[in-house]
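The structure under discussion is supplied below as structure tokens; questions concerning it will follow.
Shown here: the complex without one of its protein chains, the others still in place.
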Amino acid sequence: MKQLKVQKIVFFGILGLATLIYIGPFLFSLSISFNADKDVFEWPIKLFPERFTLDNYKNVWKELPFGKWLFNSVLVTLIQTVSNVFFSALAGFAFARLEFKGRKLIFGLLLSSLMIPGIILLVPKFIILNEFQLINSYGGLIIPGLVGVTNIFLMKQFFETIPKDLEQAALIDGCSYFRIFWQIFLPISKPALAAVAIYTFQGSWNEFLWPVIVTYTEDMYTLPLGMASLRTELLTDWPLLMAGTILISLPTLMIFIVFQRYFVQGVASSGLKG
Amino acid sequence: MKHVFLIPFCTLLLLSCTKQADYVRFTSWQSSPTEERIIRQTLTDFEKEHPDVAYQFQPIPGNYPEKIQLMLGTGKAPDLFWLKGDTAPAYMDFEVLEPLDPFVSIDQNFDEADFFPVFRDAFRHKGKNYGYAKDFNAYVLFYNKKLFAEAGLIGPPKNWEELYDFSKRLTKDTDGDGKNDQFGFVIEPSIDIALPFALQNGGELVAEDGTVRVGEPEFIEALNFFMSLYRDGVSTIPADQGAAWMGDVFSREQCAMTISGSWLIPYLRDNSPDLEYGVSELPQGKKRGTLAFTVAMVIPKQSNHKKEAWTMLSYLAGKEGMKTWTNSGIALPTRKSVALSNGFYEDSVLNTFMQSVEYAKLYKINMKERWYDESQAAMQGIFYKNKDIEKTLKELGKTLEKYTLD
Partner (left out) sequence: MKFKSRKKEQLFWGYLFLAFPLLLLSIFVFFPIGFAFVVSFYDWNLLIPDKPFVGLGNYFELFKDPVFIKAIKNTIIYTIGVVPVQTLLSLFLAFIMNQKIRGRAFFRTAFYIPAITSSVVTSIIFVWIYSKPGLLNYGLNALGVDSNIDWLTNPVTVLPSIMILNVWTTSGYFMVSFLAGLQNIPASLYEAAKIDGANQWQQFWKITVPMVRPVTYFVVIMSLIGCFQVFDQIFIMSSGGPDNASTTMSYFVYQNSFKYFRFGFGAASAAVLALLIFATTLIQKKYFPPDVY
């Protein structure tokens, strides 16, 4: 009995330590963001600031083009999320529920594209977008991310789990496949659609490499890029920087907390069958 | 229902249609609020003089050279922009800039002969002038008067021996924890901080004719002295203090001396208004030597508004524009008339810069972009990996030969 107790203490000790390691850094940055002293390197480092202030959060909006970056981030993320949800469902439906020539070949092609590391596409994508005069524009930021193969894959997997006879009655009634997709399949696919939406949202919101390459003026920056650009300039103003990073993290954190179960579902299904 | 398909296409169409601008787009980098305020002030003056020229000012924060390069490469370069002297040779070599001589010859207001010769020819390449220096800066020595007094020192160091000796005397442990927390000097693992020492020793990074000279004994000897300051613990580096740059360390009084251009002056005014500092020419080695930095205003070949852009350039790099721009002391005039009429030789601080420029070497490197990263890597190797100075510099010399322009 005693041994069991010791085991339990050790177990919770490890768990507590791990939790601290995983969220500790965020707590410290939260603390710094409320610090009125600009010198955050004063030892001893304290978890609670001596002089508390909300000014850093105000200054993020006043001293930086935070509003513009937020607008860009929201625009890019929204369009990419809506587009991904709609088109991956559409394509997933075609792959899962329709029989047509070339389907297997196309799907195989898509699957193999998953193996291609994104880095090799950077230069050609840049040259192509430049041909379309889309560098440093919303088009350049958004268009390459409108459709994702992983999402199509996820939706196909989901639609395949639905029994075959679902669309039969509708077909006999003379419904078009688009109506079947729109009126019968979409309404019952909410969990899968939610997973795709959440993943796309998170990916677009946090995307860094692509904006670095495709934008060059401050007014086109997305939030992560904007904050990273400050890292080189305002290194001394850590409280401001931390306030900004906390603000960027909030949306993904909230969405995660609210939609936790879809997250887990999404990882699980893309993980098991990938 | 099928119109759903059209949504993305329409959005894209809407997003991607860009209007051809019918004004001059002018771009600079963004270094400080003070600087931006003065630029805008100069531009307001310009508007009064030339109400007919429509323009838009778009400063770029961070990674300026890369961004400008991207803009040039994608055909969206601004009509008028700042170009750093050290990166200019590659652009002139690639022929992406508009030669300005035709404009100069018909513009009566633009007095070319008024420039100090070193700056007038700073952006001349194969017989053509591609840009005019809007201002200059030079490395001088800043020293903390209070810390000097505490150590019983009166004036700034005059030569290398004094620099080392003073640094040693100014290095101390102020809070008694057994570790030095005040240093005599601050340096940086950066080629442009080391280069003045090489110049003072008769060395050079790359000669006018393109010969790479970094592996020569003069450079090696100078770097040995430079490094001894850090290795002997009488100088610190910003990273050791959690600071962003040398001026930051100086401003926090963690060191008593630093090398800097005049950009440190407004920084100190904003961040440590009570710090009493003096400014002097750099201590000399075998001879005097320092680096001068200049920034040109240039017009790209691809611009559709070259004439209007020239009107702006002519004003901003002209006598009046330069007067307003340099009035605040954040930059120094490249025109003799402005320097004379605005008291740059009378003010002791500003005069230090004016004197330095007499013997300064222009920081203009005739190499492809990668020379800089290679040089920085070598410096970092020496600082952080304790690499052998002679061997590293000789290797660097061989590497740099691959990046020289013609």
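We just call them A and B in the order they show up, numbering each chain from 1.
Everything that follows uses one rule, which is that a residue touches a chain if its C-beta (ideal position, glycine included) is under 8 Å from a C-beta of that chain, and two chains touch if they have at least 3 such contacts.
Keep in mind that this is a model prediction, so the values were computed, not measured.
For the omitted chain, the shown partners it touches in the full complex are A, B. Touch with the chain omitted from the figure is made, among A:L154, A:V196 or A:V212, by A:V212. Touch with the chain omitted from the figure is made, among A:F34, A:F66 or A:W238, by A:W238. Among A:L90, A:L193 or A:M220, the one in contact with the hidden chain is A:L90. Contact between subunit A and the absent chain runs through residues 11, 14-15, 18-19, 21-23, 25-26, 28-29, 32, 40-41, 43-45, 87-88, 90-91, 93-94, 98-101, 103, 106, 109-110, 113, 115-128, 130, 143-144, 146-147, 149, 152, 171, 176-178, 181, 202, 205-206, 208-209, 212-213, 223-225, 227-228, 231, 238, 241-242, 245, 248-249, 252-253, 256-257, 260, 263-264, 267-269, 271-272, 274.
Of the residues in subunit B, those that touch the hidden partner chain are 5, 8, 66, 69-70, 72-74, 91, 94, 96, 189, 239-242, 368-370, 373-374, 376-378, 380-381, 383-385, 387.
Everything below uses one rule, namely that only the chains that are shown with their structure count from here on.
For the pair subunit A and subunit B, the distance between C-alpha centroids works out to 39 Å.
Of all the residues in subunit B, the ones that touch subunit A in their complex are 1-2, 4, 8, 11-12, 15-16, 18, 58-63, 66-67, 70-71, 73-76, 242-244, 248. Subunit A meets subunit B in the complex at residues 41, 79, 83, 86-87, 130, 132-139, 142-143, 146, 178-179, 182, 216-219, 229-230, 232-233, 235-236.
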